[in-house]
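One protein chain is absent from this view; the other protein chains keep their places.
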Amino acid sequence: MLILTCPCCGVTGEETEFHGGGEAHLKRFGPGSTDEAFHDYLFSKVNPKGVHLERWRHNNGCGKWFHAARDTVTLEIYGTYPAQTTEPPQSVKDAITAKRPGWSWREFA
Amino acid sequence: MSTRLANGGRLLDRGRKVDFTFNGKRLRGYAGDTIASALLANDQMLVGRSFKYHRPRGVVASGAEEPNGLVGMGTGADFEPNQRVTTTELFDGLTCTSQNHWPSLDFDVGAINTKLARFLFAGFYYKMFIHPRPFWKHVYEPIIRKSAGLGKAPDQRDTDTYEHFYAFCDVLVIGGGIAGLQAARSAAATGAKVMLIEQTAHWGGRAPVDGGTVGGQPVDKFVDDLVAELSAMDNVTMRNRTMGAGVYDHGYALGYERVGDHQPAAKGPRHRLWRIRAAQIVTATGAIERPLSFAGNDIPGVMLASAVRDYVVDYGVSIGDRTVVVTNNDDAYRTAITLKKNGLDVPAILDARVPTQDSPLMAEAKSLGIRVLMGHGISSVQGVKRVTGVGVCSQAGEGAVLEEIACDVVAMSGGWSPVVHLWSHCGGKLIWDETTAAFRPDVDKAPTGAKGEAFVTPAGAANGALSLGDVLSDATTAGASAAKAAGHSGGDVTAPEAEQIDEAPMAQVWMMPHGAGIKKRQKAWLDYQNDVKVSDIQLAAQEGYESVEHAKRYTTLGMATDQGKLSNINGLAILSDALGQPIPQTGTTTFRPPYTPISMASITGEARDERFMPIRQTPMYQWHVDNGAFFEPVGQWRRPYTYQKPGESIEQSVSREVKATRASLGMLDASTLGKLVVTGKDAGKFLDMLYTNMMSTLKPGHCRYGLMCGENGFLIDDGVVARIDDNTFLCHTTTGGAESIHGHMEEWLQTEWWDWEVYVANLTEQYAQIAVVGPQARATLEKLTGDDISGDALPFMAWKDITLAGIQARAYRISFSGELSYEIAVKASEGRALWDALLAAGQTANITPYGTEALHIMRAEKGFIMMGDETDGTVIPQDLGLHWAISKKKEDYIGKRAQARSHVTDPRRWQLVGLETVDGGVLPDGAYATAEGKNANGQRETQGRVTSTYHSPTLERGIAMGLVLNGPDRMGEVLEFPRLDGTIMRAKIVDPVFFDKDGEKQNV
Amino acid sequence: MSNSVSALNGASATGFATVRDMGLQGMITVRGDLSATAVKQALASALGGEMPGAGHINPSDSGHTAWMSPDELMVLVPYASADAKLAEITDGMGDTHHMAVNVSDARCMFAVSGDDALVREALAKLMPVDLSSAAFKPGQFRRSRMAQVPAAVWMAGPGEARIVCFRSVAQYVFDLLKGATAPGSEVRYMA
Partner (left out) sequence: MKRYSAFAVAREALRNNTGWERAWASPEPRKKYDVIIVGAGGHGLATAYYLGKNFGITNVAVLEKGWLGGGNTGRNTTIIRSNYLQDASAAIYEKARSLYEGLSQDLNYNIMFSPRGVMMLAQTQGEVRGFERTAHANMLQGVKTEFIGPERVKQLVPIININGPRYPVLGAIWQARAGTARHDAVAWGYARACSDMGMHIIQKCEVTGIEQSGGKVTGVNTTRGSIGCDKLGVVVAGHSGHVADMAGFRLPIESVSLQALVSEPIKPCMDVVVMANTVHGYMSQSDKGEMVIGGGTDGYNNYTQRGAFHHIEETVRALVETFPMVARLKMLRQWGGIVDVTGDRSPILSKTPVENMFVNCGWGTGGFKAIPGSGWGFAELMAKGHSPLTEAFGLNRFYEGRFIDESVAAGVAH
């Protein structure tokens, strides 16, 4: 039973206040994109053993979507940040690097 | 025989006698007794039968680790199987019965299995019953299953109440023995918020039984003072009868409080499940004594040495007159000494060790006149339902009997294992401690929490500290360091000085005697409840079941209700020996919650009966209830399926509603439909992305039917969109879609198009909505309003604000039935008033409230699709002939790209058509149209399926819609639909609009 | 107005604390950029009082204003004045991007009253939130869940909790609270 801190309202709450939304920072591919790109957008998930940048919604709370950097093996939360961004903020990257030197996740490190 | 002593029993209130029954026999104990102590006080040693061989079983322990003493307790709605006698407090009127025997505990036919034991060795069933094949299903398995289980299944509904509680603290200390108390004190001194929970009704654990002094005072005085001190602290909560059931991720712990078990007549919940979120957790869970493996160690009267001592000191119960103590460590001497001091006979202590000099406890035992035989053990125990004696042998040999000693109790001790369960639940690692021959927490590999921090600290015996002084000093440190990790420091509690009694090192004795032959190993029990013996583990190893998990599962070791609390370490030591590898290399099986079983009802908490799940109610719900509604669940709502009148069948009722609506006037509570308001400069652009059709061109005052797909291209929802003003739209969704489509919109707005100026609000519950449907709809509404709602003023697919029966309302001229129809939305708090007003106004027009089934039939008669019927998550709008609702002008909408994939554009996709049965009957729901031949897997080829099918009361025949291969091009063709009874129904492909094809009825 | 009925029409139950449907309550959802000057001004003039910060509820001239999310407030006013107040807010906002809607009928408000610690304990049986007096003070506003439905809670004063939930689940929430305050089920954890 995780605890997460919503970066939008500041509440630290238990998992049941939140709803997981899968991998974060997916780039949307629409009409005109290749089959490959569209397939990867919808289905190719990184599914790492380790750092995972992912989406959450504070659905039993402020209702906002946000992102979390979470470890899928230890369940450590390295940081949470608002969803209106295309990559994690430096502070979160630094927090991950401090714990997991050499980590990478998609194009981020 | 076992009996109550004249004196003693520190937990008893001898002034309060308590009556109870066991197997119908009326017995008496005292307040403070457990069922176990009271049974033993009444010479009831035999308490049950083992699982596999139906061996007689007596109480072996005094706490949570007890594998044998399980009874059925209570009667009727209060009955509960498998109650552990050692942890159940006695109360007046308690009734209990022993389990797993027939016809009686004393004479059990199943005990024949013990004669067959040599054939029922580990894994025998994997090798048996293979031939002939039908015999397994019809003969063998039914017999095996009949013999399964321990207690009886309850057969009545539980009438007790249960609840949850959410608690938050800095430091949770699990275990209220001296380690837990001291750790709590040490943590609390820092100002940290501390919660201390203890599974029994008493504080101090077993320290008061073991004795010794702390700070110069007897340990029980120390405990009393400490409890008083902690109770007075504002930042400390103490909770007894509350077991730490499990430790979960991020500092979540479960506390299982047995509020009412000991006082069943009291008001309040029976159990309370605490969901505790702690920054840090201290596991002060103590240690459990291990049995020794010798032949006949399962005969009633063979008990843990510490338990024998507990029964004397805590409950004033003597297990027997003559107790032989057998041990590999000093602690068991305390039992011998206690017995002797209480005037009971200890004919001998058989100590497997050969020490070079006497430890203080050995010396004390000898000084009391107890005969101590060093280097000796038990060759075998004599007796059937009760110990009658032991054969003494040399530990080093093969078990030749040197002497026989008559006795009625054997008190055994194989050393102590720290209780590491709660440490391990969430990933804490263990290390093997060679000196105590036990696994203890590897404090460098603790479970880690949300920030990666270690969040569990073991304390006292649970951390491998066994002497009083070591326990207190370890607990002091543990409490302070947990508090510090939780952000509180200072405090400075120093560990109190405890009397130090030097003990001689224990010896690792896993088999007694060391060279025991197969006959003895086949009688040396490891798991008492599941009947697993030393020979079984050895057989598993011999057959290659070498992993500890394989051996466990092959033999069922540790899989009984005690989850191997007594047997696991002994079993894996035997396994390691058989494999010729050190114990740590074998490792342990996984510790899983709960620590001891917890009631299912406590997990359920309040969520039972009417609170099982929310039932969402519209403002008119009570009217529906009062007027015979037959409900159907739709999401969390309950909607009237139909309003049955006395004497009507469901079908007749539905038919009446349809006919009345088509003939004159019907009305429907449509309040559950989703109503999402979308506003902002970019609202039109946003809806163009969400819907397949163009919404931005809709004029204020008008409505448009729209389709929504997911990014995968498949239909997810539909509904009518009304444009309120330039910047504002009201989107109707399906009942099930209200929350999900609202979430869908927010998701896209927040995570993809966050720079668009759009806000969305879910106003579903703000409005009650009533559909007024039928030829008399307008005339009836006109009775209630002065506003112009004529066809010109309020045409089809428009909306208008009006006053109706004095209530502000918005009327949408939309139709899902093909009739002249208005959907009237009013504030929810006025919904019932409007409903009543409409009923009154419509009386002359025979206004007929109708339910969801009539709604469905009427829409099917008109060929309107229904989400969830015509769609199933794999259907695209193009399949349903809804090309007109897909904008060709838009570059993009959610799902557009997906609809360009090869399978989605495949012309062979099945398409929507109407189906008219040749004989006028009703096609079965879900029927498939067959095609010629079979596929590569031998399955019949198909060419279509029924998506909706009804008897149409209007047309008085069966109508259906379906998806059919090339369907729209095959009008008039007849397809075959096999029914489940094997007969075939034939149906003609027709246009899906069965009724009023030109829409004359709705456009008046 | 005379036709208007709250979800449970003022139902109440008394155990170790009293649970009461507070009847019709005006509520307006306002969404907008709460940090934008135009929005702040419009709200200040329409509502009065200090705008609440994150996780708080403040008194206003005619009720309360609660912080719902970074771009959403809930305005509590008397039921009868909700539409007028809504119009006032809308006028004040002018062309500023915002949304203001009357949601009075979509929700239900409950009071749980009694001994402060016992009131908090009753709620703590149902909500996964630290509701101890040290952690949850009057003025704080918490959106979370109550058993299986979303709910918001605040302490109107000592021993006075307020709960807002959706109207359709009012009966469920009432039943939950009634059960949580059943005599004999006092937890005595916060007391």
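By letter and in written order, the chains are A, B and C; residue numbering begins at 1 in each of them.
Here is the rule we use: a residue touches a chain if its C-beta (ideal position, glycine included) is under 8 Å from a C-beta of that chain, and two chains touch if they have at least 3 such contacts.
Because the structure is predicted, anything quoted here is derived from the model rather than measured.
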- In the full complex, the chain left out is in contact with A, B
- Item | Identified contact with the non-displayed chain, of B:487, B:873 or B:999 | B:873
- Message: From the list B:3, B:846 or B:942, pick the residue that touches the absent chain.
- Response: B:942
- Message: For the chain not shown, which residue from B:212, B:244, B:491 or B:605 touches it across the whole complex?
- Response: B:605
- Query: Thinking of the whole complex, not just what is shown, which of B:522, B:644, B:878 or B:1002 touches the missing chain?
  - Reply: B:522
- Item | Touching residue (missing chain; options B:33, B:249 or B:916) | B:249
- From the list B:264, B:347, B:375 or B:594, which touches the chain that is not on show? B:594
- Query: Please identify, in ascending order, the residues of chain B that touch the omitted chain?
  - Reply: 51, 79-82, 118-119, 121, 124-131, 133, 136-137, 141, 144-146, 148-158, 246, 248-249, 252, 254, 275, 426-427, 518, 522, 535, 539, 542-547, 549-550, 553-554, 556, 559, 561, 563, 590, 592-594, 597-601, 603-605, 607-610, 612-613, 615, 632-634, 641, 712-713, 868-869, 872-874, 898, 901-904, 924-928, 930, 935-940, 942, 945, 978, 980
- Task: Against the chain that's been left off, what residues of chain A make contact? List them.
- Result: 1-2, 15-16, 19-20, 22, 35-36, 39-40, 42-49, 52, 54, 70, 72-73, 75
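Methods note: only the chains that are shown with their structure count from here on.
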- Message: Report the inter-centroid distance (CA atoms only) between chain B and chain C in whole Å.
- Response: 32
- Note on the structure: So, in whole Å, the Cα centroid of chain A is separated from that of chain B by 29
- Residue numbers of chain C (touch at least two other chains): 128-129
- Contacts with two or more other chains occur in chain B at residues 277
- Spell out the residues on chain A that touch chain B in their complex, using ranges where they run on. 1-3, 14, 21, 28-33, 35, 38, 42, 55, 57, 59, 63-65, 71, 74-77, 83-84, 99
- Of all residues in chain B, which touch chain A in the complex? 248-252, 277, 448-452, 711-712, 743, 746-747, 750-752, 754, 891-892, 896-898, 900-901
- Message: Residue numbers of chain C touching chain A in their complex, please.
- Response: 54-55, 68-70, 72, 128-129, 142-145, 150
